[in-house]
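Working notes, structure below.
Of the protein chains in this complex, all but one are displayed in their positions.
Presenting chain A:
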Amino acid sequence: MASSGCWKCLARPSGSLTSQLALRTPGVSAAFSTTTARAALPIKAKKPSQARPALKAKGSKTLRIKKKAPAKPSGKPPMPGERKAMRKRIVLSNTNALEVPMMDFNEHMVADPTMAGKVVALPGEVVDSLRAVEAFKVNQGWGLFRKPALLLREESAVLGQKMVAAEKNKEAVRLVIDGERGSGKSLMLLHALSAAFLRGWIVLSIPEAQDLCNASTEYAPLPGTNPTIYTQNVYTANFLAQIQKSNSVLQTLHVTKSHNLPIPLPEKTTLARLCELGARDPDISWPIFQAFWAEITGPARPPVLFTLDSLSFTMGLSAYRSASYELIHAHDLALVQHFVTYLSGEKPLPNGGAILGATSRSHAPVSASLELALKQALEKQQHGEIMTKKDPYGKKYDTRAEDKLKSVEVLKLKGLSKVEARGLMEYWAQSGLLRSRVDERLVTEKWALAGNGIVGEIERGVLRMRI
């Protein structure tokens, strides 16, 4: 064996050599025969730090305390998709909550201002339809009550009157619902949806514009379009399925026009069947949606309600990329473009109806153009003239969004009135959720603490922040 030290230094063997020798001694000294030693695995030389733990590396002066290893998760991890299903689960009934005697929402209550402050139950078939169009959202507290109910407000009567007038005059209500966080914008959309279901309208609803614009669903360029339009076939197919499921009216309506579709369409096909065909095959969903829209806007059809929540997602660039790796504007997505075309009033609704958008104030991008348009529209409605001018140096405006939002109306939601707040709190008390006496003092206190009656804040203060 060649020594690791040089021959001149034999008198003073190096440290590593001595340690090696010392470690090997049992094997070396015991064996007259070398077989066992050869057969055995060679003993590993220990690292110098392990051999002499007393010596530390120079320069390390600080105290080191050994950290504990992170705790290993115990139990079975959830299956793929289980968490999301749990997160998105909508519970509409709670058997622990008390039954509250109340009226069912009907088509006559839609535009009745005297009903303000009353809580009405949603009829079963409307609940099914609303569930199909995903109008109920997870954080709205539906699971606290025996059955879904709706507070009728002054603003909902205003919206209802507009819808009734539109139905009568065969015009389109083009409206954006705005208000601060928790002021009930999505619930106002739900009110409009249920009113439309009750009055036999055809209802289309995009429950969350975010799903369309944040690049989470498939997209493909539509051939023969310049500038290129992108369709979202899977989303559109699902959208058609929702339309078919929620609108029972479609069973009675038949295709009357001839369409240039990739699949043959039998005579006397119902519109429900048409939607089903589109829902079945995502590749043809967009042409089928167009055919469906052409049918429902044809002569002698019921009015149409088209709603979209979280409007500001659609008023700027989407998260999708074009072939040249540029961000696609949300208005180049076929479904969004379809919505904003009707929201802007470029195309009319010949049978009347409503195109409603609602803003989102908690988790949505800020669209400078939308903010400006809403402010100006509100000023025009209240004072008859526009007082806020566009910032001449502002760079965040989106010209395409501005064009589309020029002539929309705004429904600005404020806090509840005290009468409405009282109606709501009495309903909670009857459901067994609010245990104190509902009187003037309690109502005003909760109303004031909730920022002058912001309904979401009242709910937070009364139902969720119970100590």
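The rule is short, and it goes like this: a residue touches a chain if its C-beta (ideal position, glycine included) is under 8 Å from a C-beta of that chain, and two chains touch if they have at least 3 such contacts; residues count from 1.
The criterion applied here is as follows: contacts and distances are computed from a predicted model.
Think of the chain that is not pictured: of "Cytochrome c oxidase assembly protein COX18, mitochondrial", "AP complex subunit beta", "Small ribosomal subunit protein uS9m" or "Methyltransferase type 11 domain-containing protein", UniProt labels it "Small ribosomal subunit protein uS9m".
The residue from A:141, A:365 or A:451 that touches the chain not shown here is A:451.
Residue-level contact of chain A with the missing chain is found at 61-63, 180, 182, 415, 418, 440-441, 444-445, 447-452, 454, 457, 460-461, 465.
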